[in-house]
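Handing you a structure now.
Note that one protein chain is taken out, while the other chains of the complex remain in position.
Letters A, B and C mark the chains in the order given here, with residues in each chain numbered from 1 onward.
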Amino acid sequence: MMQRDRASAGLGMVVEVNEPGRAVVSMPIRDDMLNGFDITHGGFVFAVADTAFAIACNDSDVLTVSAGADVNFLATSSTGDTLTAVATMKSTAGRSGICDVEITNQRGEIVAEFRGRSRRSNLPVPDPAPTTTD
Amino acid sequence: MMQRDRASAGLGMVVEVNEPGRAVVSMPIRDDMLNGFDITHGGFVFAVADTAFAIACNDSDVLTVSAGADVNFLATSSTGDTLTAVATMKSTAGRSGICDVEITNQRGEIVAEFRGRSRRSNLPVPDPAPTTTD
Amino acid sequence: MMQRDRASAGLGMVVEVNEPGRAVVSMPIRDDMLNGFDITHGGFVFAVADTAFAIACNDSDVLTVSAGADVNFLATSSTGDTLTAVATMKSTAGRSGICDVEITNQRGEIVAEFRGRSRRSNLPVPDPAPTTTD
Partner (left out) sequence: MMQRDRASAGLGMVVEVNEPGRAVVSMPIRDDMLNGFDITHGGFVFAVADTAFAIACNDSDVLTVSAGADVNFLATSSTGDTLTAVATMKSTAGRSGICDVEITNQRGEIVAEFRGRSRRSNLPVPDPAPTTTD
């Protein structure tokens, strides 16, 4: 999945861990990720969590998508920081699942807490293909 | 604020409306915003909503930040689509506020519903400055 | 549905409006709904919203259940107050729906904002039956 994920690749994300039900993804913050207050735009904090969530909940042949998420922003970050998102599947019920993602900085301080809501589809996971982004 | 916001500028966002308590921001979806399933990565859907939210809740001299948000993804989008986020402050209590953002595509179909939680700080809004992104 | 709903009846809820996609439910706060700080326990604020939500999203022959909800508490209430929950279906996508419920007191002040996530099942709505609570 990550081989095809141009968004995550373009944002400089690195998949550190990819196990059933668990994923760790890191992303160094760049200048072009800062908002008007010189802190990381919420969309990029969300993005690294969302990628970790997608990996953690897609550990079978069936496509699982994000139905939604709740995120709490607890500390700011900026250029020079590296965010690490640790995603852990917490519970499932039928086709629905809950996946918690904790986002920390390079000092281990919690930047955000994300809780994703997954939904298993009837579709197969797409075949990996070379990314077109370089 | 948007004059300094390199993240939103780099993502191609356009502020269509900027009124007290209300903002409309649009963003055409690009190839580099697609995830491994060829649909817009959740981080970018979140980002356009978060920018509209930030504008809608920062209508005074005092900095208001995002404490968190809940988002529901209702439809997918892809390259060629343009997302529009309409943010409306819904209610406030002391320093806390709730801001609803509806994200639609160019056909008016709802792509996501976002509810932001704002928190007014004691800090002044930073002065505008030229963006360093080109 | 409400004819069978012992919980809502026991809490003194009154259904003021029951239209497709919209419901209004009111509930006077009683002493036995107060927590240790002499304010309405969050469970009862949630309960009146949840009942309004259930009515608003069950306007067909097919059972729709609550998959979850996000609630923000904006003001306290206590004995002598009457809470009114106004539920409005906001959007649907396949079997999923979003329903916003605003909870106000008798002075029209906003007490809480609730956003419910509904999920339509394959099951029929149960037949009404006499309540066993008196």
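Here, contacts are C-beta pairs under 8 Å (C-beta built on N, C-alpha and C of every residue); 3 or more make two chains touch, one makes a residue touch a chain.
Since the structure is predicted, the reported quantities are computational estimates derived from the model, not experimental observations.
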{"item": "Touching partners, among the displayed chains, of the absent chain", "value": "A, B, C"}
{"item": "Option from B:4, B:90 or B:117 whose C-beta touches the chain left out", "value": "B:117"}
{"item": "In chain A, positions touching the absent partner", "value": "70, 72, 74-75, 90-93, 96, 98, 100, 102, 110, 113, 115, 117"}
{"item": "For chain C, the residues touching the chain missing from this view", "value": "1-8, 10-11, 31-38, 40-44, 46-48, 50-51, 54, 63, 65-73, 126, 132-133"}
{"item": "Hidden partner chain, residues of chain B it touches", "value": "67-68, 70, 96, 117"}
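FYI, only the chains that are shown with their structure count from here on.
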{"item": "Reaching chain C from chain A through chains that touch each other, fewest steps", "value": "1"}
{"item": "Intercentroid distance (Cα basis), chain C paired with chain B, Å", "value": "30"}
{"item": "For chain B, residues contacting two or more additional chains", "value": "70, 72"}
